[in-house]
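The structure is given below, and queries will be raised subsequently.
Every protein chain but one is kept in place in this view of the complex.
What follows is subunit A.
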């Protein structure tokens, strides 16, 4: 384990400074949330990418499905688990016991192995209470948990349009108790391991671009004051989001993107 989370929570250092952020140690990072259907493949691949990047991001991840569904021996016999109460390790052990060869070959065991090293278990987006402290996730050693103790994020990235719809709809239902803006993106990724890898890479790049714009805004409005900023940097991060997404989309044309500004 690279760090002791309990040490962090008791340490006197400002949290963002804990990260080995080389270019701008002062700048806090944007906090991300990745969402797919089952919080297993696409959102977890993106979670991995974001939380283990050279300058790691605070990241949490969810699924919007009603249940966690994993492929079974046939299309009509999926392995079904409950969100929030089943850990990746439990699933791993169960599938390992059922048919190691099958689940090794279809990549499920590898995927669960990756996931259980990232966090405890799949979480359902609709059950998430934004703003509810997530300190215990830091102490559990969840990857990317650092910076998300406050239970809020700045950017949500879904991996499928129906997940985006579900997220935007759910945020409306929650009634935005925090009064906090959040950018909700969709990056359409096909649900297979290969596409998830590509999609994870693309999501990391989108995150980098967004974070850079946010950091630029903070720099100009920093101690030198708002007036000293020039050009692009002077423009607000939020206002630049459509443009950033359009640029990103030009580079990743096969991952159709969607965005809105919603409220937590």
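Worth pointing out:
Assume contacts are C-beta pairs under 8 Å (C-beta built on N, C-alpha and C of every residue); 3 or more make two chains touch, one makes a residue touch a chain; residues count from 1.
Here, contacts and distances are computed from a predicted model.
Missing chain, UniProt name from the options "mRNA cleavage and polyadenylation specificity factor complex subunit", "MMS19 nucleotide excision repair protein", "Trafficking protein particle complex subunit" or "ER membrane protein complex subunit 1": "mRNA cleavage and polyadenylation specificity factor complex subunit". Screening A:54, A:82, A:117 or A:192 for touch with the missing chain picks out A:192.
Touching the omitted chain from subunit A are residues 9-15, 37, 41, 65, 69-71, 75, 78, 105-108, 129-133, 135, 149-150, 152, 165, 168-169, 171-173, 175-181, 188, 190-194, 217-218, 221, 223, 225-226, 235-239, 241-243, 245-247, 249-250, 254, 256-263.
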